[in-house]
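All protein chains but one are shown at their positions in the complex.
Letters A and B mark the chains as written, and numbering starts fresh at 1 in each.
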Amino acid sequence: MSAIKELNTQLEPLVTGNPTFASVTQRISELTEGKQPNKGWWVCFLAALGLLFMMKTLILYLIWEGTGIWGLNNPVGWGWAIVNFVWWVGIGHAGTLISAILFLFRQKWRTSINRFAEAMTIFAVMCALVFPGIHIGRVWVAYWMFPLPNQMQMWPNFRSPLLWDVFAVGTYFTVSCLFWFVGLIPDLATLRDRSTGKIRRFIYGFFAFGWRGGNRQWQHYEKAYLILAGISTPLVLSVHTVVSFDFAVSIVPGWHTTIFPPYFVAGAVFSGFAMVMTLGIIARKIYHLEDFITLRHLETMNKVMLLTGMLVGYAYGCEFFVAAYSGNIYETAIFINRAFGPYAWAYWTMIFCNVVVPQAFWWKKARRCIPWMFVASILINIGMWFERFVITVTSLAQDYLPSSWDYFRPTIFDIGIFVGSFGLFFTFFLLFLRFLPAIAISEVKGVLPQANPHHGGEH
Amino acid sequence: MAGLLTVGFIWYYGSPEYTDVGYQPVQPVPFSHKMHVGDLGMDCRYCHNFVDQSHEANVPPTQTCMNCHQLVLPESEQLAPIRQSWQSGKPMEWIRVHKIPDYAYFDHSVHLAAGVGCASCHDRVDQMEVVTLKKSLSMGWCLDCHRDPTPHLRDLTATSVTDMEWQPGENQLAFAKEIMEKKNINPRTDCSACHR
Partner (left out) sequence: MSSVNKEPESHNPYWRSVNELEGTPEFQRYVEREFPYLDEETATGSVNRRQFLQLMSASMALGGLTACRRPVNHIVPYVRPPEDVIPGVPLYYATTMPFGEEAFGLVVESHEGRPTKIEGNPDHPATLGKSSMQVQASILGLYDPNRSPRTLRGGQPAEWKDFAEALTSLTSGLGETGGDGLAVLSEATSSPTVARLKRAIEQKYPKLRWVAYEALGSENAHEGTALATGTSLRPLPHFDKADTILALDADFLMTEENAIRNSYDFANRRDPDMPANKSTMNRLYVAEPAYTVTGGMADHRLRLKASRIAAVAVAVAKALGVNGVTDLEAPAGELDPVWIENAVEDLRRAGSHGLVVAGRRQPAAVHALVAAINHRLGSIGTAVTYVEPLDTIRSDMKALRDLTADMADKKISTLFILGGNPVYNAPADLDFGKALGEVGFTAHLSELYDATSERCLWHISRTNFLESWGDARALDGTLSLVQPLIAPLHADSHSDLTILNLIATGEEATAHDLVRESWAERFDGAVGFETNWKRLLHDGVLKNSSYRPAQVTISADGIRQAVTTLDLTTNEEAIEVVFGPSTALHDGRFANNGWLQEVPDPITKITWDNAAIVSPTTARKLGAMRKLNKLGELKFDMIDISIGGASLALALYIQPGHADNCISLALGYGRPEAEAVLSVGHGVGFNTYLLRTTDAAHIVPSVEVRKSIGTYELAITQDHHSMEGRPLVREAELTAFKENGKLYPEAHYHEPHQLWEPPVDYSKGYQWGMTIDLNRCTGCSACTIACQSENNIPVIGKTQVGKGREMHWIRVDRYYKGPIEDPQGVVMQPVPCQHCENAPCEQVCPVTATTHDHEGLNTMVYNRCIGTRYCSNNCPYKVRRFNFFNYTKDIPETVQMAMNPDVTVRFRGVMEKCTYCTQRINQARITSKVDGREIRAGDVQTACQQACPVNAISFGNINNEKERVTALKRNPRNYQILQEINTRPRTSYLGRMRNSNEHLAPDDSAANGHEGH
């Protein structure tokens, strides 16, 4: 414990501008109060809402007309819908990872970012959940996936990874929500106490569950938080592991690989952090949170990305080695085709974004250069989308019988619904920024120098 | 709340609660099975004469009705539609009571051959003034019998499939086992048994 304290004191402070408890509360809370929302917020929000509406319309048309409006064909039965699903779920990883695992490891630097990281997680998972729902041929009987008693005396097939998926992602979503909400309670109380309007007061009050900040409450709160952190930690690993089973359990060359679970988790963390980075930098800029989200935070995240990026890169290499080493002609062929076949363009985009770009973070300069890390984070997100595309589509396009090989072309509906999902994401995210403290007030206070019992160092 | 409602709705739809037992449409002619079968004791196969040769129990052509009703009640008001059909050549439009979905293929002949009586599925038609759906005809209901047909198998040497009074004897179980062995009756529960 003390060692970490030492470390923390030696390292540059987690919060700069030497704020007081009061100023912290003020700075963060005011974002949800007063003049807000400003024009900029409205512009973004309406844009997001527009996209959301577009997605809704496209989905209605999809359900009306059938999945044929997408570019799917016979060998390629899963296209963008599944790619987007995996991508969004991946992004949904950072939040819980940061809040839960880093919490358990007492990584205090998480405090300024965990709140919106978690929010992001939840919204990302919501986006993710849309896709498996709509990609099936007969949406109206999707409930057959759930074990409900029925006159057919039929049960779902518990051997199917898709079913595991439903449960895994469902659980993850629920727990993340709880975790996030529990974390919010003290801050909601703060907002309640600060709020002037009746309605505001009532709403915050309702969700603050009558928080008074008493000792016992804090005690219980910390316990609950710790337990939830304990529960979510394995989930962080399990979700994407199970998602990866959708592929790994099948026999499609390029899918059927034991390396998938760790590989997917690493990828998920990778993309998750990239997204946190992107959003963090924007929020930081707009809301002048430089004092809370300091360069130190960003740099640490860059380090994580460098690590996970290399893990992913290693996985790519590993796949090729295994393919070559196995001597399995189908396996070998699929990887040769990935790198040099009709989808080479997608493959090399992926390699560039996910493996080459992060290498820059070996240099401190790059790690601390905000414009660069902003660009990098976006490139990484693109790269990670392509990773899922490469895995899903290219493997299907050229499997066992060359006679069935075909090429996948997306339609405007593939693209539209994907773009629309950002609408869903940002609508919620902007609402979050508007009405909830984007940074965990109480936790940040916890890492202020003043919070250190030895503050001032008299004794 | 909405979630609960949907779940409840699905649950209700999915459950045997939701079947059409009791369906009792009004037919163009108030044909009384009670009178024809119950009182007059006609055999089912007088009208449904191909039931043991075809997958469907054919509903009789107008001609079959006229066989008798040219002489019996030739003037009856209720029988007017039959006579019309006979003269005009325009077929009767009876309303179907026992209906299973198009994607499920049921075959009467093979069930009769196995010794499953009409009453097992259609209940006591001989007591019905108006034909009513008494069994759910749901997939689960089919499976119940396919998993254990013993209570429904008859000794065709002793009785006939059309016998409405038939009740399983006390040695039914033993008999059923034996006849299943003898006739190699092994009702399939594979999907392919009913779905093509």
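Operating definition for what follows: contacts are C-beta pairs under 8 Å (C-beta built on N, C-alpha and C of every residue); 3 or more make two chains touch, one makes a residue touch a chain.
It should be emphasised that the depicted structure is a prediction, and the values quoted were computed from it without experimental measurement.
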Looking at the whole complex, which of B:3, B:22 or B:41 touches the chain that is not displayed? B:22
Residue, one of A:154, A:177, A:231 or A:382, that touches the chain absent here: A:154
If you put the missing chain back, which residues of subunit B would it touch? 12-13, 18, 20, 22-26, 50, 52-56, 58-63, 85-86, 89-96, 99-103, 105, 107, 109-110, 113-114, 183-184, 188, 190-193, 195-196
Spell out, residue by residue, where the missing chain touches subunit A. 65-68, 71-78, 135-138, 141-142, 144-145, 154-157, 159-163, 166, 246, 249-252, 329-330, 333, 342, 396-409
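Everything that follows uses one rule, which is that only the chains that are shown with their structure count from here on.
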Show me the residue ranges of subunit B that touch subunit A in the complex, using the header's touch definition. 10-11, 13-16, 18-19, 136, 138-141, 143
Contacts from subunit A onto subunit B in the complex sit at residues 143, 148-154
